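Yeah, one chain of the complex is gone here, protein chain that is, but the others are all in their spots.
Order as written gives the chain letters A and B; numbering starts at 1 within each chain.
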Amino acid sequence: MTIRVGEAAEAPSFQKAAFKLLDDAQLRKNVRHATDVITGKRAIVVKEQQDWQQLRATASAIKQHTLAHLDEYLLQFEAACTADGGHVHWASDADEANRIIVDLVKQYSGKEVIKVKTMTSDEIGLNKAFEANGIHPHETDLADMIVQLGHDKPSHIVVPALHKNRQQVREIFMEAMGLAELSDKPEDLTNAARRYLRDKFLNVNIGFSGANYLLADTGGVCVVESEGNGRMCVTLPEVLITLAGIEKVIPSFRDLEVFLQLLPRSATGERMNPYNSLWTGIGKGNGPQHFHVVLLDNGRTRILADPEARQTLHCIRCGACLNTCPVYRQTGGHAYGSIYAGPIGAILTPQLFDMQHSQSLPYASSLCGACYEVCPVKINIPEVLIHLRGRVVREQQSGANIEALGMKAMARIFSSSRSFEAAQRLGHIGQWPFVSEGWVKHLPGMLGNWTAVRDMRPLPKQSFRSWWREHEKAKKENADA
Amino acid sequence: MRISLFITCYNDTLFPETGKSVVRLLERLGHQVEFPLEQTCCGQMHYNTGYQIEAGPLMRRFVETFKNAEAVCVPSSSCVAMIRDHYLKMAETAGDPGLVQAVESLLPRVYELSELLVNKLGLEDVNAYYPHCVTYHASCHSLRSLHLNDLPLRLLRKVRGIDLVELQGIDQCCGFGGTFAVKNGDVSAAMLADKLRCVENTRAEVCTAVDNSCLMHIFGGLHRQRTGIKTVHLAEILASTEDEATQ
Partner (left out) sequence: MPEAANAREAILNRIRTANNAAKATAHAAEYQAIERSYQQTTNLDRETTLQRFKDHLHEYDAHIFEAAPDTIATTIAEVLKSLNQKSAIVADNFPVEALPAGFSWRRESESTTEQLDTAEGGISACEVAIAHTGTIILRGSRKMTLLPDRFLCVVHENQIVDTVPEAMARLEQYKTEPLTFVSGPSATADIEMTRIRGVHGPRFLDVIVVRN
């Protein structure tokens, strides 16, 4: 089985990537601006929603329940979808999903596909598989189009091109669309995209989408979007292929009343996003004549097996955690090396790999907890991060690395007050090589990262407990006197 | 009241003034302070970095040390968060019903300093005097684990002579994050830079918080940039009176 999460397995560590990205002032300005705007809008619409916490609680309970009966719900979905003329396929891993989808396109003699945004297709590397088989995919989400035409990578779940400014977009469009002239006003850029894509929507016969929700009771699919390209892709072509992670299923149509209130507010700070499309199978025929759903595992069942971390699969891909994360705010999404970035990416990416790759990601967090506060399905991301750090430590090849040795030594030091006080005394002696002019100028090894940007005072002459002993002695003497 | 002090390993070693201030303050308020010398560390650094196994004995030690305490005062919200958020689960995972019971019995008696003062002792005015311009940073654990809300601010507002200035981005993480500060030093530095900017914009002389972990990180940057701004733990401000002129 080959689990693939985009190119995350080959990505540099978060630390390495972050160091480079912190130098990109344009990127940091864009990320800061984008996250400020969305968090501001989100705060307003959440505040006005009196039952926000109740909605979160129910959503979390629905997800927890669904995962506990995931096999039943997937089977129910399959039966209902098939009964209405759809076809359901199952893919254990990325390669299998790609094979199924490419074969379907070939089956319908397709050379081009119009695609609606879905990160799941980036996860499996679908576009590469298409190109390798002579099939040209057209991304139709504006940001994904910017990323595709600019030969780039997405940097955010909901606003993938937020690292690009208007001048950069203008250049990309002029070249890709063969335009002699184009202003850099966002309205004009958007109009150029509208004209360019209209032609594709009307003429390409195969549409490809993801799914925000799979409805088990009806066999239906729900796609949530803002731009209208989703409606175009799921309505106009003759053939529609929908790829969805197995965790996307919810028990019933009615459950949408919870998620459709949480998702738009969390993702874009709106009471409701412009368009939601719901359909089942091929229905009465006012839409695609052939409908296929590909259910994807690609490591999700492994995550399900971990009681501490399976809540990761509650995620509804709103991006709120990215927008609020003080770490993401500094680096943007590319630092995580994965299509899934930010706090959710830090827990989802390594787990899909069963912790074989992306081990630096669980440490890409100060555990501030802001993500948990905003998560609409109440994933306790800090708890999962800590849990995954435990897995990284326990599954290390050797426990003899410097950090592990240091940690074990500290644990011994803390094991008794005697060893603790001895270490305090040793610290007083041992610090002198590092002290100059009354300040600790430089610490050895990884601790040097501390003194690289911070001044540090030497240890105070007297520890608290040493003072306490004197304090108690003085009190006793006063009492005796 | 008989109040047992859990000073925390890093305060004991690096910030004894904070501990002394807690003692001075509580004794001034008429309480008896105890300091069980067997205490060492709550285990947070190990637990959060992935060394949960090594944190186990530290948890047991804490529970054993304080099992008979009437109230435990902890001048560090991150340590209280460790105890409150994780000790019970650790005891359950260890499969030790006696330990579980001991943790359940102890948890309600553990207080962060401002919780102790306001919620347990019912005080907001502790008769403090601190004639300086001060801004308050809300540490992440105090905000999101302990939900202290404005307890520390209510205490600060009653300090005589204080000039309290609001900190922009008060709830933004300062970037310390324990071992994060060295394992992801660059991002930590970037987050610190944002926090320093906000502190400097207040024109305060002093930045305070309920955690010396945040403060030593913030001070490290404030001093490196020669801003002249100091960091002072909440306890030291509250302990300060006209007589003692603590700084």
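A few remarks follow.
In this text, a contact is a pair of C-beta atoms (placed from the backbone, for glycine too) under 8 Å apart; a residue touches a chain by one contact, two chains touch by 3 or more.
Only a predicted model underlies this, so the values are computations on that prediction, with no experimental measurement involved.
With respect to the full assembly, the chain omitted from this view is in touch with A. Contact with the omitted chain, checked across A:193, A:293, A:440 or A:456, is made by A:193. Only one of A:310, A:378 or A:391 touches the absent chain when the whole complex is considered: A:310.
Residue in contact with the omitted chain (choice from A:71, A:437 or A:480): A:71.
Contact with the omitted chain, checked across A:235, A:431 or A:462, is made by A:235. The chain omitted from view is touched by exactly one of A:143, A:371, A:407 or A:453, namely A:143.
Of the listed residues A:119, A:135, A:243 or A:295, the one in contact with the hidden chain in the full complex is A:295. Contact residues of subunit A toward the unshown chain are 30, 33-34, 37-38, 50-51, 54-55, 57-58, 61-62, 64-65, 67-71, 74-75, 84, 89-92, 96, 100, 141-143, 146, 159-162, 164-166, 169, 186-187, 189-190, 193-194, 197-198, 201-202, 215, 217-220, 226-229, 231-232, 235-236, 246, 251, 253-254, 256-258, 260-261, 268, 270-281, 283-284, 286-287, 295, 297, 301-302, 304-307, 310.
Criterion: only the chains that are shown with their structure count from here on.
Across the complex, subunit A meets subunit B through its residues 14-15, 18-19, 22, 326-327, 330-331, 362-370, 372-373, 386, 388-394, 403-404, 407-408, 410-411, 413-417, 420, 424, 427, 446-447, 449-450, 452-457, 459-460, 462-468, 471-472. Within the complex, the subunit B residues that touch subunit A are 7, 9, 11-20, 23, 35, 37-41, 43, 45-55, 57-58, 61, 140-141, 143-145, 171-173, 175-178, 180-192, 194, 216-217, 219-221, 223-224.
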